[in-house]
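For reference, the structure is listed below as structure tokens.
With one protein chain held back, the other chains of the complex are shown just where they sit.
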Amino acid sequence: MPYPPYMEESIRKLEASRQRRMKEEIPLISSDERDIIVRKYHPDYRETGKRKLLLGPNKDETMPEELANQLEGNSRVDPDKVDLSKIGYDVDVLIIGSGGAGLSAALLAQENGAKVLIATKLRLGDSNTIGAEGGTQAADRPNDSPVLHYLDTMGGGHFENVPELVWAMARDAPMAIKWLEDLGVNWDKETDGSMRELELAGECRRRVHSCKDYTGLEVMRVLRDEVRCRDNIDYIEFEPAIELIMDDEGQVAGAILVNLETNELSLVRAKAVIVATGGLGRLHTQGFPTTNHYGATADGLAMAYRVGCSLIYGDSIQYHPTGAVYPLQFVGILITENVRALGGQIINIDGEQVACNLEPRDILASFEIRECTERHKGITTPAGNVGVWEDIPLIDMIHGEGTIARRLPSLVHKFSRFNIDLIHEPVLVYPTLHYQNGGVRMDANSATEVPGLWVPGEVGGGVHGRNRLGGNATLDIYVFGRRAGREATRYAKEVKLGKLTLNHVRQWQKELEWLGIVKERPFSPMLLPNYARQPSDYLADLYTEKLQSGLVKLA
Amino acid sequence: MAEAEVAEKVRMLDIYIMEKHYQVPEGLTIQTALEYCGYRLIRGCGCRGGSCGACATVYNFTHDPTLRYGLACQTAVELDMCVVQIPCFPTAKPIYDIKKLRPTVDQVLGIYPDLATCFGCNNCTQSCPQDIEVMDFMSAALRGDFPAVTAESFECVMCGMCAARCPQGLSPYNIAMLIRRLHGRYLLPKSKHLEEKVKEIEEGKYDAEYEKLRSTPMEELRHIYDERWIEPK
Partner (left out) sequence: MAEVAEKEKVQMLDIYVMGKRYKVPEGLTIQTALEYCGYHIIRGCGCRAGFCGACGTIYNFTYDPTIRYALGCQKEIEQNMVITQIPFFPATEALYNVEDLEPKEGENKLVELYPDILTCFGCNNCTKTCPQDLEVMEFMSAAIRGDIKRVAELSFDCLICGLCAARCPQGLQPYNVALAARRIYGHYMAPKSQHNLNRVKEIEEGKFNVELEELKKASEAELRKRYAAREIEPAK
């Protein structure tokens, strides 16, 4: 599906302005100017599609409606019908989720002597990490330092980040890179072995480590392989957690899992629980398409909220400025930030730059929204979506022919399947739901306010403030995953578990009833989005039957 | 009315899902077509962006029996397509300790002895939805050319289709996985600046500077941030 003729016309204008634009330098705007444009155009500041929470630790705070529904959802289990004496798995550390954070935690927990169980919703390793293209920040070059990394991250997050978390991340970063290298990750290097590092938007030094544009995939392949090679790490696939179990001392003490194929429940008793379920892209807040994995449905946020964990910046969502808009099959998928790092500029319908291509994500997203709405300088696709150009061919003009093919093979490959040649043609982009900036409140070891529960990775919040810089997500998961694995094991060796209970679920349902919103709220966690045109519910009777017998409620 | 207009504009395609006939609007991927037909995916759907390998699909056409392979989230549906998603094929996943291996052919053959039985039918290459030259990297593996295996297999999403189609029951994707790890750990030269920085941090070289920033008032911190030196491209 090559571009239709009317879009080709705009591409001609873009090509005509290339020589001029190669020399044109648009300055970065100041941190004060940033606040202004974000408040005016960023989706986080829209008033529609949001509401106040009616219960739980963040009561009265405003959240995107889709997230609020999950946080205030009905439990999928009936506590009176679950027999807590029937323990299916008894382990030291239970890890829920198997992306970069979950598997890092599993490896460190095992190394420190824990018996580990990983429960995951889809296949082992299925996660947002696997689709992360850009890379991982670590201040390891001689002219760089973890302090500069700290400063960049604070500024990118509008100085609202939790400083201890930022320092933990910046400090541990080079160690995380080395750890992965020792496990056999093939980082991009110069011939002498020095890391070949990229600069991403908002960063004052080149410090992004990549594995071509398959960075997340390469790391996940290795972590998954290593997990499978280790004794004392067991994993269960297609079996997400639907509720945390507490003990009568108020400690998290396990979880209830459901087999997605058979609806069977199983109980895990664990001395420590690490929730590493990632983010919420598949909730499609504000109606945005998403770059996220099929399973990114805020499961961990909902479960942690119900045991009493509060959220920090739960309302702050990252809309990545370069989500694909055309062809239809690619709406919402990510065009890696490396394109911008390599010099790809953002261009309107008349061939003019929209903003400096190295602005942080929320700033550029805001500029794009302004360009396409208020200024009417976007390009509309036949399907009615609107976007601006990202000038990929410019990269070969700047860095020499062959750069695009060498540095962005995955991107070029994907689009060539639909007859779009990114070496010679630009790509149409618009903000797409990419990341949850906030999450469950945690400390520098990713421990929550509730004993026995850790939240490394995207499910945890505070480290990125209200805007995450590129390359800090795949860093955050390894750093806090490793810390959580280590700390949870240390804790598991000392803790004494009391009697298991689901009283927190009983209490929760009572509050929903008291508020009169039981029927208005969905079951949560959502587990999977339902994209089927005609959801097949002819088996609903079967589920109802199981429901009455105290099994699971699949919505 | 509006709906009828849309229906008129959009061409409907006949497709066959596990031999069952459906009509779907053109412009969908195999994945979204399955969902359009009412299938709610559990297995067979992951990142929805061509990176995770969960949705490997075999297809052909009613008018052409040649088997073709693609990722369901990356392949557009076409008229008269017959599609089947294949669940994970049983394969071997040997256990090893990467720290105790050496990057040699003998070690790889010790773990995957069947590698030597490849007779070059090229089915693995034909079946790869990522268009990887699988058979080439299998020969490179036997030759001990691990950089070539790493480079050629780098786009592998580990969907398992090569193993499903190998007449000798090999699992090329697992073999490549082992070799890429050996390459990353042993054959890529080490990064000196990384090792040095790790040492500095562990010795606490930057701690004082951080503490100073930590106690800097916000206004001043903003100023320091705005004025920081930005390395030229």
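The first chain written gets the first letter, and so on, giving A and B; residue counts start at 1 in each chain.
Methods note: a contact is a pair of C-beta atoms (placed from the backbone, for glycine too) under 8 Å apart; a residue touches a chain by one contact, two chains touch by 3 or more.
This is a predicted model, so every value here is computed, not measured.
Only one residue in the set B:Pro147, B:Pro167 or B:Pro189 touches the chain that does not appear here, and it is B:Pro167. Touch with the chain omitted from the figure is made, among B:Pro65, B:Gly204 or B:Pro232, by B:Pro65.
Although one chain is not drawn, the whole complex shows that of B:Pro90, B:Gly204, B:Pro217 or B:Pro232 it is B:Pro90 that touches it. Summary of contacts with the chain left out: across A:Ser194, A:Asn232 or A:Asn263, the touching residue is A:Asn263. Remark: the omitted chain is touched by one listed residue; of A:Asp188, A:Glu237 or A:Glu487 this is A:Glu237. Take subunit A: the residues that touch the chain left off the picture are 123, 236-239, 259, 261-264, 542.
Touching residues on subunit B toward the chain that is not drawn are 18-19, 43, 58-67, 82-92, 114, 119, 121, 123, 164-165, 167, 169, 171.
Criterion: only the chains that are shown with their structure count from here on.
For this pair, subunit A with subunit B, the centres built from the Cα atoms lie 19 Å apart. Note for the complex: subunit B touches subunit A at residues 27-29, 32, 35-43, 45-52, 54, 74-76, 88, 93, 95-99, 130-131, 150, 154-158, 177-178, 180-185, 188-198, 201-202, 206, 209-210, 213-214, 218, 221-222, 224-226, 228-231, 233.
Remark: subunit A residues 1, 30-31, 122-123, 125-126, 128, 130-131, 133, 138-148, 150-152, 154-155, 159, 163, 167, 171, 174-175, 177-178, 181-187, 189, 191-195, 199, 204-206, 211-212, 214, 216-218, 221-222, 225-226, 228-229, 238, 260-261, 291, 293-295, 327-329, 333-334, 343, 409-410, 413-414, 417-418, 528, 530-536 touch subunit B in the complex.
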